[in-house]
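Below: one structure, written as structure tokens.
One protein chain omitted, others in place.
Chains: A and B, in written order; residue numbering restarts at 1 for each.
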Amino acid sequence: MNWLEIAITLAEILVVANALMIGVSIMTWIERRLSGMIQFRWGPNRVGPFGLFQPLADGIKFLMKEDIIPAEAHKPIFVLAPALSLVTALCAFAVVPFGPTVEIAGRTIDLVILDLDGGLLFGLAAASLGVYGIVCAGWSSRSKYALMGGLRASAQMVSYELALALSLIGVVLLSGTLRPVAIVEQQAGWFWNWNVFGGWQILGFLVFLVAGFAETNRLPFDLPEAESELVAGYHTEYSAMKFSMFVMAEYIAMITVSAMATTLFFGGYQLGFPVPLEGWPLAILQVCAFLAKLSAFLVLFVWVRWTLPRFRYDQLMDLGWKRLLPLGLINVIVTGALVAFDLLGN
Amino acid sequence: MELVAFVILTALAVVSAGVVLLHRSPVVAALSLAANLIAVAGFYLLLNAQFLALLQVIVYAGAIMVLVLFVIMLLNLPEEARRHDRPSAQSVLGMALAVVFVAVLGWALARASSGQEFPPSSPTFGSVGSVGTALFTTFFYPFEAVSLLLVVAMIGAVLLAKRRI
Partner (left out) sequence: MSPSAVLVVSAVLFALGVLGVLTRRSAITILMSIEIMLNAANLAFIAFSRQFDHADGQVYAFFVMTLAAAEAAVGLAIVIALFRLRESTDVDELHLMRW
């Protein structure tokens, strides 16, 4: 029972969980302002300078709204569903390395909560369990829109998990390990060492990105919560804090998918160019590089959402099974050939 | 510490299996089976089999149970009606036999290696590499046969559920 290690891990968990929650509120502001820019209108700009206090106002509103549970709903599962969504979304971030190894008071600390040997599998496991929150929400509301949304969401998420896993296999073949820390360390040096450039994983990256959009139920794959067709899909009957938990779970899932994309394909916290620094300044610079790449992907998420129209459900399943799956397999075969015949430089 | 985790996981596994047996709503039974599968994954972690534990969560709890839930909701299965008649001879006999089965098997297994602990495992036990190596060297032919079986099962499932072949 190494209490010091437990304390360090608890401190890391606290920092990361708080950072994720703050990230969610920043994301709501970015989403509303950016969508306003894309749609040629002002976003929220009343509450504080540039509307920066809007997330605070949203939070207060959600806390004070009346919490309605439909009389027909199955109460235990109705209350459990948003908690399930939020917990699995938070757990998935535990294996992402957001910084290098640092030295604090003579102790080396890895800036990652869980350095598992099968870290990528843990991320996949958390993504698989994320379906349950939506399925429980859809069923327990006992309303037809919610049930349809829940069914569509479960089928969509299970189908795109396959494409997600296949795109990861290319990276695993290149790196020879499932540890995200080791995968990031192998992408050190110049930016053409990153997996997406030097490892020829551009196809894998695109498959991962599309599957990531589908896993987080973001447009153009947001049929489960389609606002114009299904009222609000699986979270129709939810109000106040439970609804905000679903929103938080979706944004945290987006942040996790962006973090995985930067870790696996874009070098994680690596800077991309050699810097004559050591120790603490380098670590801070690398964490900032990680956050910058994360933000770029999040802006991409918002940009795509407000630009592309929604897929019809059969088009969505067609894309997942008949196009992404063969592309993922082609990526695995090509990457396997590259590694087996040692065609890559290193 | 390990003992505490073992006791908690045993309680979770047995209670959730009991709920699957007894609850009248199929959806609640399916969700409690998912909890049971996650408890068994916890057991695998206690036994140092990391790869299998993660696979259990991904494949069993994350895919198979979602499929079962999907079918239950698609068919809109009602809750089983409460039966007010006496339990039939078959269920009484079943319960008696199950108790006898657990008693005999438990006694035999407990007598076999009671009081001993697990030997310390090698550092690569349960890692992805060790299981993968065994899978692709010793068990290569069963591996290919199982993949063929999966193709057959997929085709069979699609054909069986079609309205018109």
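Operating definition for what follows: contacts are C-beta pairs under 8 Å (C-beta built on N, C-alpha and C of every residue); 3 or more make two chains touch, one makes a residue touch a chain.
This is a predicted model, so every value here is computed, not measured.
K.L.:
If I'm reading the header right, one chain is hidden. Which shown chains does it touch across the whole complex?
P.N.:
Its contacts among the visible chains are B.
K.L.:
Using the touch rule from the top, list residues of chain B that touch the missing partner.
P.N.:
For chain B, the residues touching the absent chain are 2-3, 6, 10, 13-14, 17-18, 20-21, 26, 29-30, 33, 36-37, 40, 43-44, 46-49, 51-52, 55-56, 59-60, 63-64, 67-68, 71-72, 74-75, 77, 80, 90-91, 94-95, 97-99, 101-102, 105-106, 109-119, 121-122, 125-126, 130-131, 133-135, 138-139, 142, 146, 149-150, 153-154, 156-161, 163.
We adopt the following convention: only the chains that are shown with their structure count from here on.
K.L.:
If you average the CA atoms of chain A and of chain B, how far apart do the two points sit, in angstrom?
P.N.:
29
K.L.:
Can you list the chain A residues touching chain B in their complex?
P.N.:
So the residues of chain A in touch with chain B come to 1, 74, 77, 116-118, 121-122, 124-125, 127-129, 131-132, 135-136, 138-139, 147, 150-151, 154-155, 158, 161, 178.
K.L.:
Which stretch or stretches of chain B touch chain A in the complex?
P.N.:
Listed in rising order, the residues of chain B that touch chain A are 1, 25, 27-28, 31, 34, 50-51, 54-55, 57-58, 61-63, 66-67, 69-70, 73-74, 127-128.
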